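Got a structure for you, questions after.
One protein chain is absent from this view; the other protein chains keep their places.
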Amino acid sequence: MEFINIIDYIGTFAFAISGIRLAAAKNFDWFGAYVVGFVTAVGGGTLRDLMLDVTPFWMEHVSYLVITGLALVFVLIFRKYVVRLDNTFFIFDAVGIALFTVVGVEKSIAAGFPMWVNVIMGTITGAAGGMFRDIFINEVPLIFRKDIYAMACLAGGFVYYLCIWAGLSVVATQVTAAVSVILIRVLSVHFHISLPALKSIDQTAGEAKQE
Amino acid sequence: MEFINIIDYIGTFAFAISGIRLAAAKNFDWFGAYVVGFVTAVGGGTLRDLMLDVTPFWMEHVSYLVITGLALVFVLIFRKYVVRLDNTFFIFDAVGIALFTVVGVEKSIAAGFPMWVNVIMGTITGAAGGMFRDIFINEVPLIFRKDIYAMACLAGGFVYYLCIWAGLSVVATQVTAAVSVILIRVLSVHFHISLPALKSIDQTAGEAKQE
Partner (left out) sequence: MEFINIIDYIGTFAFAISGIRLAAAKNFDWFGAYVVGFVTAVGGGTLRDLMLDVTPFWMEHVSYLVITGLALVFVLIFRKYVVRLDNTFFIFDAVGIALFTVVGVEKSIAAGFPMWVNVIMGTITGAAGGMFRDIFINEVPLIFRKDIYAMACLAGGFVYYLCIWAGLSVVATQVTAAVSVILIRVLSVHFHISLPALKSIDQTAGEAKQE
């Protein structure tokens, strides 16, 4: 359990940092930045837990509040170094969504839902926090427009089930699914792979009229 | 049950199309468009189910995910025809909110709530999905500014209770309530009827000072 906890905390820290940074760009006060950091870190898991009808996970351990506080202190003290640490945070973040995805899938399994619900719950756990963050700072959610992000979580959920079907042990399944999420996330950013954007319908309609 | 299911699917399809089109206007990627379409279709019912403390309906049947997928494929393939089908989608949408309203009222009755809660749950089921859609694409929710939309759901909820009080059978009540929603929606758009807008208070205050 201890190793999992450390990864969980690292992921939470990276998520909180990302929320606090974007809040800072909007000149939020300390409290606002803390809230945005916290929502980024725990928002996905909270939505999952509300839909699974279990107590939101962060209400059972004070650690998520504390880690978000540490992230805020970190940004306040080391602000000049935060940007230089971009690559480190990117890796932390990728490890975080990988773990969050696996945790989300397993919590949904434990609640007795079918496979496709579990995969969605894994994706929500990994990706919805960033969506809430963007709604709070009044921006169009980034995960709808940029990079492979939620898709990495979704793929990780399917890999989880592939491993189960293939008869792998629970630990091997967890590791394989998490590594898939990290690889997809890192490779898609490295090679600038992204999903195609939808063209505006009205624009297309305009073209249609010109034909 | 089968006829209800078909209407349910048609409504879901129309709602998903509306979300995907607005996501396309913001150049969301395919995944983002899918999520916005899905949230438009199931967001209202999900909020209702969370407040009634029952499992969100879409977690019990995979059909809503599949229909949203079909809506995305439809927009991708037939984009040039989507605008020409505007009137068709408008009718689908009106039928959808009518059915969603009736389903919402009845699910709330089944959960044991009083009349006024049931009417609100019907309205949330019919109208909140469009509200979430607009929050996701970072626009001021349309249903707060334009047309008779949520008011049609609200009226349908009251008609439902009028029919019950008048001693109509369940089926007659459902049909009358649904038809009321559709009529109010269609007629209000056709005759450009909308609720009066509130004037800005500050503006009024300015006028008051000039007096």
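Labels A and B are assigned to the chains in the order they are written; within every chain, residues are numbered from 1.
Everything that follows uses one rule, which is that a residue touches a chain if its C-beta (ideal position, glycine included) is under 8 Å from a C-beta of that chain, and two chains touch if they have at least 3 such contacts.
This structure is a prediction, so every number in the text was calculated from the model and none was measured.
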Of B:Y9, B:F57 or B:F113, which one is in contact with the hidden chain? B:F113
Which listed residue (A:A16, A:V75, A:M131 or A:L154) would be found touching the missing chain in the intact complex? A:V75
Could you tell me which of A:I7, A:V36, A:A155 or A:L198 touches the chain that is not displayed? A:V36
Can you list where chain B touches the absent chain? 50-51, 53, 113-114, 116-117, 120, 131, 135, 138-141, 143-146, 150-151, 194-202, 204-205, 207-208
Touch residues of chain A, complete complex, unshown partner: 20-21, 23-33, 35-36, 46, 50, 53, 55-56, 59, 62, 65, 75-76, 79-80, 82-84, 135-138
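In this text, only the chains that are shown with their structure count from here on.
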CA centre of chain A versus CA centre of chain B: separation in Å? 29
